[in-house]
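Only a single protein chain was left out; the remaining protein chains are all shown in position.
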Amino acid sequence: MTRSRVLGLAALVALVVMPWVLARHQLSLLTDLLIFGLFAMSLDLIMGYTGMVSFGHAAYFGLGAYASALVLLDFAQPVPVALLAGALLAGVVALPVGWFSTRATGIYFAMLTLAFAQLLYTVAYKWRDVTGGSDGIAGVPKTALFWGGPGLASPQAFYFLVAACVVLSLVLSLAVVGSPFGRALQAIRENERRFTSLGRDPRPFKLVVFVLAAVFAGLAGALFAPFRGFASPEVMFWVFSGQGLMMVIIGGIGTLVGPILGAMVFILIQEVLSSYTEHWMIFTGAVFVLIVIFLPGGLVGTARRLGARG
Amino acid sequence: MTPLLETRGLGRAFGALQAVADVSLAVQPGELRAVIGPNGAGKTTLFHLVSGLLAPTSGRVLFRGDDVTALAAPARCRRGISRTFQITSIFPELSVLENARVAVQLKAGGNFRLVGGRGVLDASARRARDSLGSFGLLDRADALASTLPHGDQRLLEIAMAVAQEPALLLLDEPTQGLSPEDTAATVAVIRRVARERQLTIVLVEHDMDVVFDLADRISVLHFGELIAEGTPSEIRANAAVQTAYLGGLD
Partner (left out) sequence: MANLVEQLLNALALAGLLFLVSAGLSLVFGILRVVNFAHGVFYMLGAYLGFTTVALSGWFWPALVVVPPIVGVLGALVESSTLRFIYRRPPIYQLLLTFGLALILEESIRVLYGPTAKGVEPPVQLQGAADLGGLLYPRYRLFLVVLSLVVGAAVWLFLRRTRAGLIIRAVAQNSEMADCLGADVARVRTLVFGAACALAGLGGVAAAPMTTAYLGMGISVIVDAFVVVVIGGLGSIGGSMAGSLIVGAAQTWGAYYLPETAMVIMYAVMGAILIFRPWGLFGEEE
């Protein structure tokens, strides 16, 4: 058994026993961390494995949150239906955006994804009838697991749902990354011109992974809405997209697990800072600048380097 | 017999500059053809036109008798034209084996297997190892490509193209930047692999010793035009080539 499998198994056991170890509010914080971890992981699929920096990933999280909120509040469907709706809406919108954006490369791609995300943000902000405008949609209930099934209102129940979604998404993403498709993505990241000259147009690959990443981000958003009880334009804002990039960089780009940890660290830093000052964004920005300059490999990358040295 | 590769009146202009003009040549199956010419003669542009990275402004490219002028680079590769670049072009942070394996996979297919795909991975790895073995790179298979010395990186790039089992292999200055010893070794490997795999090769080269050593036939480009074509000894004796090119070296 390899070291990473042992670590994975240990993490899984830890996730299962957490509800009996942690206090109620700690479990709630962990649930939050896992949701943002899933968001950061989804971004790593395009950023770390394909080398495409999306500056508008929050849009798909937000779409997932809105779709989920509407399904739960207006149609009172079970939570899994809301999750499906959130993931689906994010994927469907990502299709045309991705089609346009993947025509450009590098920095142009980053700018385009940002521009489209701001467009979606504006729509969410202005389409009051559906999205509730700047107030968003509040009072989103945690309905049942299935029609007539057990409720998910207890923190433990919802925690397990979130943990299961995150673990499944991670396992699926790891499978994708190791598949022929995932290997092709990494080749695109390394050298797009060589890729083209070896017989394939990279654009369909990029489009598929862009949509896939949006689906996972949508799932994270769809979990977020019932967990926090609301969906608002905030979660589609550019700041959140940038924070996603930070989570990935902090954790370690191109490692999938790293960004999940990075998200946790990021949110915890934010929690701590915001308990001291309402202007925590200044310090977040500063921490981020320092990490970019001094720790480009992120936590996992740096740990690996130290491990290789030791 | 149908030539494997044929260009008819092939030309490419960049604005007012005619980089390649009216080049018609035919390469027979099994042949090892060298394209030579001074700097800026249009050799690399000609390669881009044949491999599909550039669209011609005039003329046509025929492969196995089919007109492939309208096909983009990826489609031409899948039809059987593989190439290398003048400046080493590999996947630096992937392993040596993975470099060659991806090359095989991209051409052979199964690229959109999002999960699983064991069969695709194993089959392509087999062919990749085979090619790496031919180039003496198998013992470095697990190393990152970026950690190989320059000469081995250039060999790896050729091994990637050969792993695709192409009908036509285009090599753009394979000995560029190599020491004399490495150049000799690379020439020996190319000769051996070409014979073993019965490859048809078109090669652009600067090093005249390499060219006269390897090539069956030589085409000479000068200011984008084809000014001579023949066996190495014919080219050596050709007066036009002497003045245009070889003379300049003395």
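Every chain is named by a letter (A and B) in the order it is written, and numbering of its residues begins at 1.
Definition applied: a contact is a pair of C-beta atoms (placed from the backbone, for glycine too) under 8 Å apart; a residue touches a chain by one contact, two chains touch by 3 or more.
This is a predicted model, so every value here is computed, not measured.
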>> Using the touch definition given at the top, which of the shown chains does the missing chain touch?
In response: A
> Which residue among A:Gly242, A:Pro259 or A:Gly301 touches the omitted chain?
Replying inline: A:Gly242
> For the full complex, which residue in A:Met18, A:Met111 or A:Ala303 touches the chain that was left out?
Replying inline: A:Met111
> If you put the missing chain back, which residues of chain A would it touch?
Replying inline: 47, 53, 55, 100, 103-108, 110-112, 114-116, 118-119, 122, 126, 238-239, 242, 245-246, 249, 279, 281-282, 284-286, 288-289, 292-293, 296
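Note that only the chains that are shown with their structure count from here on.
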> If you look only at chain A, which of its residues touch chain B in the complex?
Replying inline: 172, 175-176, 179-184, 186-187, 190-191, 193-201, 204-205, 208, 212
> For chain B, which residues are in contact with chain A within the complex?
Replying inline: 51, 53, 72-74, 77-78, 82-83, 85, 89-94, 98, 101-103, 105-107, 110-117, 120-121, 124, 160, 164
